[in-house]
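See structure below.
One chain of protein is taken out of this complex; the other chains stay put.
Each chain carries a letter (A and B) given by its place in the written order, and its residues are counted from 1.
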Amino acid sequence: MEKGEVNKMEIDFQDKDIISITDFTKEEILYLCQQAQRMYDLEKNGKRYDSSHQLTNRALASMFYEPSTRTRTSFNTAIRELGGQRDGFVGTEGTSVTKKETIRDTIKMMEANHFDVIAMRHPLDGSLQWAADVADIPVINGGDGTNEHPTQALLDIFTLYMYNDGRLNGLNMGLGGDLAYGRTIRSLSLALSHFDDITIRWSADDFLAMPTDLTSLLESRGINVIREQTVKDVMRQSEFYYMTRPQLERMEGVTQEDVIRFMGDARIDLSKVDGLDVKVMHPLPVNSEIAEIDYRVFFSSVQGFFPQAENGVLMRKALLYEMLKYEGYTTFSGSLSSALEHGNNRLQRTGKERVNGVLYIDKISDGVVIDHLVEGVGKQIADELGLEKRRYDSVIASLSEHQKTFLKTNLPELTNRELKRIALMSPEATINIIREGEVSEKFVYLLCQNDNCVTRVVNEDIPLKFYDDGTMRCRYCRQPYEIQTPKVSEQELATFRGSLPKSIEPIHQH
Amino acid sequence: MEKGEVNKMEIDFQDKDIISITDFTKEEILYLCQQAQRMYDLEKNGKRYDSSHQLTNRALASMFYEPSTRTRTSFNTAIRELGGQRDGFVGTEGTSVTKKETIRDTIKMMEANHFDVIAMRHPLDGSLQWAADVADIPVINGGDGTNEHPTQALLDIFTLYMYNDGRLNGLNMGLGGDLAYGRTIRSLSLALSHFDDITIRWSADDFLAMPTDLTSLLESRGINVIREQTVKDVMRQSEFYYMTRPQLERMEGVTQEDVIRFMGDARIDLSKVDGLDVKVMHPLPVNSEIAEIDYRVFFSSVQGFFPQAENGVLMRKALLYEMLKYEGYTTFSGSLSSALEHGNNRLQRTGKERVNGVLYIDKISDGVVIDHLVEGVGKQIADELGLEKRRYDSVIASLSEHQKTFLKTNLPELTNRELKRIALMSPEATINIIREGEVSEKFVYLLCQNDNCVTRVVNEDIPLKFYDDGTMRCRYCRQPYEIQTPKVSEQELATFRGSLPKSIEPIHQH
Partner (left out) sequence: MEKGEVNKMEIDFQDKDIISITDFTKEEILYLCQQAQRMYDLEKNGKRYDSSHQLTNRALASMFYEPSTRTRTSFNTAIRELGGQRDGFVGTEGTSVTKKETIRDTIKMMEANHFDVIAMRHPLDGSLQWAADVADIPVINGGDGTNEHPTQALLDIFTLYMYNDGRLNGLNMGLGGDLAYGRTIRSLSLALSHFDDITIRWSADDFLAMPTDLTSLLESRGINVIREQTVKDVMRQSEFYYMTRPQLERMEGVTQEDVIRFMGDARIDLSKVDGLDVKVMHPLPVNSEIAEIDYRVFFSSVQGFFPQAENGVLMRKALLYEMLKYEGYTTFSGSLSSALEHGNNRLQRTGKERVNGVLYIDKISDGVVIDHLVEGVGKQIADELGLEKRRYDSVIASLSEHQKTFLKTNLPELTNRELKRIALMSPEATINIIREGEVSEKFVYLLCQNDNCVTRVVNEDIPLKFYDDGTMRCRYCRQPYEIQTPKVSEQELATFRGSLPKSIEPIHQH
């Protein structure tokens, strides 16, 4: 599709959350590029403030749980130039986070303060989808963990669009720097997958290499991904080279010296760009100690990252305008949707033979049997549940012939927090709820397998939800889930997957 | 008094400081509830910004010496929706506090910046009264230590008012959580004492129990305070249950595990509210680790704390409007009222016999005798005063037959800081100022007995002032003062108390 062909009738950003770049259609991306270009034209023609009454009486809440100058400031500039207001916090010092407030409650508190939109950054994957589920007002993902940063992707695409006179098909992109830990790389390449004939070339040390799951995903979306021997090879064949900062803060047990070694030949200096007709982009900031881009490149005509930074302001201005240009406002409901109370992560099991049979040392009338435990965690789980302290019986048994450990107790039920704690210690245990000597429910409490997923933080009380778009995925971080143990039968799994929604439908707003 | 009966002629918030909920009359509280309801009606009828030109050219200074998202943001929203401006700081990093600036000077600095009103939070009791004394512009207490948080009380009352269709008499309130350390409980229950037939029920571990002085105070104000056996007993008999977060940050030597133990049965879960017609309130944030309210209660119809949060915005909007709706502004005077220079805490003593008599080892011509010292601190005080370093004589004597220790020196006078330091080390010592061999003045320098009172911080240079409303009290934290030693005669005390003002009169503004 070429510039100008966008069908505007179908495009509507009112009440839409901006969580992942994959939620955008090609048409929406092109439309936003056109609107951002309109902002660009105003800006460069001395009409910066022609828009300054468009969002009067609109207010943006910034909720930056992680440091940010760039993203936060550009959202601020965008709403400011549109005539709106802003407030919020950055960092967790000086906020209720230190008082252990959940994301859910902080979102509600901000909503009670009559904001019209929230821009949020958080260190945990999936936190933004959760925020969007909770909020009745739209939420913009300003970066969730290593996951996504969709407005960065939009501004990157807009930068390509501007340099290329609106052409986005057929691009030859080079990617460099930290391809393993940066959310920017992920979001940008996914955005590019909307367009035709895209080739992505990259070269990096294995430690910083593009994850194979991302490569597969991009290839499945029609992008030609090529790993080259050297950065110079990439650079020579690229119209744009997208460099990124090694995300040291996300690498465990790695020093800056290590990273400089991993970067090795990947640093961009004049020798790599000399004579080439390439634009070097970078989401910024450049780490001046690692100097992934040598300062002399900053003075070269290949430098494209400062214009890219301004494009961030223009794109966010376009996006906020499109989201908030409508009449009226959302009043605060003061309640939580019941859709936030329960998850869909209980995989029902059907085989009952063992429970009432010989396997269990003695029958219990009412209580819980936790079966298929990871060896050795039975006692820990009993402690975690405080069984002794709360004066409940517990029997922990390992039946080596059946290769299983189980915990039996007359504790009448398990709360969601308890189920989550059990699942953290022993994934995919089978939970049997016993009523009057019979198994009344038997299920596996599934937990997202992504260590950095927000749903794994017990005290956030986020109900786990999966969906199945061919792959079974966590609603929040969108990572695939793969059954780890052979205890769950194919039939049980198929039934469970059949019960899941096929996509991330928005939680019904009030 | 019923809704609608308020005599508006007497109600005027111009130039009023908002320090304690007890400073409000019943009529003022009802009037503010009506105004906040007007804000509510506008908000819910799509007229949020009808007020957006009412406080154009007004500016709010936020001075948050302690973390705050909620209170700070709601003040910000309030002034924003009224069309005003705001600025300020949160936390002490990045401010002049790290450069040891006094509250007094920080207030003056903010005044020099042409703000119209200050909202301030500070960890020390009484700091807000001091701020109000210093400032020529009105000051709103956003929380001073464990003392007061009057706008929280106003929004709580407003929440009751809204849920109850304007009725505040005859309420059955339950209180729960941390009744010992929370300023919210104190301010709310004092606010309720304006109304008739109020019953407060509570149940808590002794560690978190309602302080007996508060119980007495409430009873003296006509509230029926009942300690029940269990939280469930309280819940059953209450229309509203006001839950609070354990103020861990104010408890010394207590871990979160301890608190969870103290809380025990006090946590609110579904089993406690099931089938009851009660509204659960909470000033928020809920501590998600302690989970004083279980998350499932958040989804129940008893949940009243999110609407309460929005009421905070509406009430503060009403309050700021009422305070600032007047024409003109206060110009900065650039000087300090002389009323801030001197305290009224020198309890004059009259008995002179001992000073010139045998008791003192030798007479001195000019100097100071500090008498009735706590045993063993004489040397410390001499060091603190730097007598040796400054080449003054000192004699420290303990006359066991008279059970007294005294310090005699030819240091000609004591500064207020020195008097305060002496009083901190040895409360209620008698200070004798000797001139030409005679006692020219003999007094006890009284210091507030509340350890957390702002007046005890020597370098803040706050002159101690007492008042006597039947009980002798510190002007700043309003805590009672009780003579500890028998040295002060009843006559001396009576004379002193007779000299005190009967109430906290505002410091004369310029």
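The rule we apply is simple: a residue touches a chain if its C-beta (ideal position, glycine included) is under 8 Å from a C-beta of that chain, and two chains touch if they have at least 3 such contacts.
Given the structure is predicted, the values throughout are model-derived calculations rather than measurements.
> Out of A:V134, A:A309, A:V377 or A:I507, which residue would touch the omitted chain in the full complex?
A:A309
> Give the residue, chosen from B:A59, B:L407 or B:C453, that touches the chain omitted from the document.
Per the contact definition at the top, the residue touching the missing chain is B:A59.
> Just name the one of B:G328, B:G470 or B:G498 that touches the chain not displayed here.
Of all options in B:G328, B:G470 or B:G498, contact with the hidden chain holds for B:G328.
> Which residue from B:R48, B:R72, B:K108 or B:R201 sits in contact with the chain not drawn here?
Going through B:R48, B:R72, B:K108 or B:R201 one by one, B:K108 is the residue touching the chain not shown.
> Give the residue, chosen from A:D197, A:E289, A:E438 or A:E505, that touches the chain omitted from the document.
That would be A:E289, which touches the missing chain.
> Which parts of subunit A face the unshown chain closely enough to count as touching?
Within subunit A, the residues touching the omitted chain are 43-44, 46, 48-49, 52, 64, 67-70, 73-74, 76-77, 80-81, 90-91, 93, 245, 249, 284-291, 295-296, 298-299, 303, 306-307, 309-310, 312-313.
> For subunit B, which residues lie in contact with the unshown chain of the complex?
57, 59, 85, 87-89, 93-102, 104-106, 108-110, 112-114, 328-329, 331-332, 334-336, 338, 340-341, 459-461
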